[in-house]
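This view holds just a subset of the chains, kept in their places.
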Amino acid sequence: MITTDEARRVIAAGEARAREIGVPANIAVLDAGAHMKAFVRMDGALLGSIDIAVNKARTAALFSMRTEAIGEFCRPGGTSFGLEQTNGGLVVFAGGIPLTDGSNIVIGAVGVSGGAVAQDLEIAQAAAAALAA
Amino acid sequence: MITTDEARRVIAAGEARAREIGVPANIAVLDAGAHMKAFVRMDGALLGSIDIAVNKARTAALFSMRTEAIGEFCRPGGTSFGLEQTNGGLVVFAGGIPLTDGSNIVIGAVGVSGGAVAQDLEIAQAAAAALAA
């Protein structure tokens, strides 16, 4: 299970990148069972992105997969039409990334929302990388 | 009505096929009234697939039809745009199959989720075949 200290390191790394690129973001860290571990809304981050950040992390935790990879399954022509409507509604665009420990076991997930999707992804990647360091 | 013994045979047959193809799956058996009868999450199966397996079985039970057949009605160009949003949200890709008794009466449904859609379908077919044997 992810610890509070690990969750804080993930969020701090995400915030640092968000500041660098000037995007106030919501950053959520959930454990492997998709339960909230830590969260921060940076000053100026959109209210509507709170739910998106949490749900990106939840989606990545539930499927042990990046949110945009899940999105491939439910795009037009994908194998799983309507997949995004399961589990009470998933978020299937980029910004949710599973967090792994040193043995490559999934211990949780981070979700970021606040900027353009490419920016959210960049912040989420920086956040997730904090555990690899 | 499907019995507990029948439900267990269905799940056991599904699990056997899942192990053969190396896919840890969630397998749900519902009765003809779409009420849960038996369920198992194989070790390693995705948490996000619990809801999908149950909902595939629910969808198949409610319409006495395979989930992917229902999916035909709501695909672009199909007759029933938005059908998948009825009944609190249906799952309309493969992996949910009605279960029939010797007289071809629907007595329930099985739903499988955990692998690629084609794998889920293969496991569900093996599961459903247990009652025909």
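Each chain carries a letter (A and B) given by its place in the written order, and its residues are counted from 1.
The rule is short, and it goes like this: a contact is a pair of C-beta atoms (placed from the backbone, for glycine too) under 8 Å apart; a residue touches a chain by one contact, two chains touch by 3 or more.
Predicted model only: the values in this text are computed from it and were never measured.
Participant: Number of identical chains in the whole complex, 2 of which are shown?
Facilitator: Full complex, one repeated sequence, 4 copies overall.
By definition in this document, only the chains that are shown with their structure count from here on.
Participant: What's the distance between the Cα centroids of subunit A and subunit B, rounded to whole Å?
Facilitator: 30
Participant: Can you list the subunit B residues touching subunit A in their complex?
Facilitator: 46-49, 51-52, 55, 71, 74-76, 84-85, 89-93, 116-118
Participant: Name, in rising order, each residue of subunit A that touches subunit B in their complex.
Facilitator: 33-34, 59, 61-64, 76, 79-83, 85-88, 90
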